[in-house]
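In this view, the complex is presented without one of its protein chains, the others remaining in place.
Now for chain A:
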Amino acid sequence: MKLECSKEKLVRAISKAEKITGKNLSLPVLSCVLLDANNGNLKISSTNLDLGIEINVPARVDEEGITAVSGSVLGSLLSSDFKSEKIKLETKNENLNVLSDSYSTIIKSQNSEDFPTIPRLKKDKVINIESKKLVKGLKSVWYSSSTSNIKPELSSILICSESNTIVFVATDSFRLAEMKIDFNLEDFEQILIPFKNIPEILRVFDDVDGDIKMYITENQIAFEYENIYLTSRVIDGIFPDYKQLLPKEFKTEITVLKEDLVNVLKVSNIFSDKFNKVSFSISPKDKKFEIRAVNSDVGENVNRVDAVLKGDDIEINFNQKYIMDCFQSITTDSLVLKFNGLNKPMVIKSVPDTQFTYLVMPMNK
């Protein structure tokens, strides 16, 4: 193999691919990126057997060939090179020579024969989605997924369609996040993507602007954008019927500025106990909304928040962390907190645009 290509493009491709290499796996070749040069093109692939990626980089290929080298070594080398514009790659005696104007490096390569093939999916079910919408949807909910492996459908993100919106949902059974984004498309069946794969998917498509093609099959989903092809396992399961959890009526409703609430909860965090417990005390009669945190070792803090209140009085406890989590998904200035009495979930919604819904279960006394 002998080729020359633009350093910038190579770095971008390698840094995306290198993150997906397998770590701590029994098969050493999985920690490698596969470089495959042919026909004016350098194909870079990597996989951890859960996700697989292929990125094509245009290159001047003098000699075709395949090799596999450690992804992290090649990635760190190239990302700390700020000078060169072009990079030459050449295989020599089982090794890869990386040459620029100012340096030459030899990286030990591994047997590329053992490198797995990245599954190519049938293209009969295609969904076109703007990258911004996909990234926004995944980002808004993925932190709510369950980190345990006990229920695979809870440690995944649900993507489904619903009357001209695409819906992203995640829950760990203590809280639930749902993001609805306007989107004209034909209905498709629900997809469950393992949440472990989401950070990598986000990283790959974060800086991309344009339409992404999604291909869906029974066991696998693939995303394709120009020269990037990313494929992930999907969970074969059925997401719980979460819709029945979303209450339609509420006994208490309060509207607050997001910033006010964030600041108060940050302070409460200092004084909350090891369960991160904060107590909400809401009284529309006395026009009072107080958040209180008590830790017998540290002290006690009571904060009053300006709010528009209506409905019944309520005293209720929450895990502060669960509430804080959802603020990253709320882009509006204000939000509504809705309650239905003790032991019923609190619903947080962004206003005025109501794309985002978040449910948190209260804590027992």
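Quick note on the criterion: a residue touches a chain if its C-beta (ideal position, glycine included) is under 8 Å from a C-beta of that chain, and two chains touch if they have at least 3 such contacts; residues count from 1.
Going forward, contacts and distances are computed from a predicted model.
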{"item": "Chain not present in the shown complex, as UniProt names it (candidates \"TRAP-type C4-dicarboxylate transport system permease small subunit\", \"Carbohydrate ABC transporter substrate-binding protein, CUT1 family\", \"Chromosomal replication initiator protein DnaA\" or \"histidine kinase\")", "value": "\"Chromosomal replication initiator protein DnaA\""}
{"item": "Candidates A:L34, A:L176 or A:L265 - the one touching the absent chain", "value": "A:L176"}
{"item": "From A:I66, A:M324 or A:M363, residue that would touch the chain that is not displayed", "value": "A:M363"}
{"item": "Residue among A:Y143, A:F188, A:Y225 or A:Y242 that touches the chain left out of view", "value": "A:Y242"}
{"item": "Among A:E4, A:D50 or A:D81, residue touching the chain not depicted", "value": "A:D50"}
{"item": "Residues of chain A in contact with the chain not shown", "value": "25-28, 30, 47, 49-50, 52, 114, 116-119, 149-152, 154, 171, 173-176, 218-220, 231, 233, 235-238, 240-242, 244-245, 275, 319, 343, 345, 359, 361-364"}
